[in-house]
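One protein chain omitted, others in place.
Let's look at chain A:
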Amino acid sequence: MKTPRRERREKLPSPSSPAPDPGSAKGDPERLYVITGGPDGGERAALDLVTMVVACSTPSPTVQPEQAAILRLCRAPLSVAEISAYLRLPFSVVTSLLTDLLATELVESRAPIVRAVLPDRSLLEAVMHGLQRL
């Protein structure tokens, strides 16, 4: 082969690869996201692309149109990525809209199951079985 050769790299020590939050590593279905301060001083919920969102109520006339649209979309669970796609709004805009909806308890969110230092074998087996049915 005439292509140049790559050189293997070492894993960098953390914090460049932050350990997943142990609280969410188990995918505790009851765990709701904590709202943390954003870089702009505003509050921003730590939402992942695949945080699942579900509406707790139907839109009232007082919510913004974008938020009303989210409440309608999320009558059934939907990921933040899907909300962004259907509303054609950037991910960061959707997370800030959701931050308000979470703070006012109009929606609920479920953290995704993230990669853990010790991966959950039964989870991986479930995914394998699901894929085999495709």
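We take it that contacts are C-beta pairs under 8 Å (C-beta built on N, C-alpha and C of every residue); 3 or more make two chains touch, one makes a residue touch a chain; residues count from 1.
Rule of thumb we're sticking to: contacts and distances are computed from a predicted model.
A.B. asks: Which of "Ring-1,2-phenylacetyl-CoA epoxidase subunit PaaC", "ABC transporter permease", "ATP-binding protein" or "Acyl carrier protein" is the UniProt protein name of the chain not shown?
C.D. replies: "ATP-binding protein"
A.B. asks: To test your reading of the contact rule: which positions on chain A touch the chain that is missing from view?
C.D. replies: Those residues of chain A that touch the unshown chain are 1, 3-12, 16-18, 20, 27, 29, 39, 46-52, 54, 65-66, 68-69, 72-73, 76-79, 81-82, 84-93, 95, 110, 112-115, 117-121, 123-132, 134.
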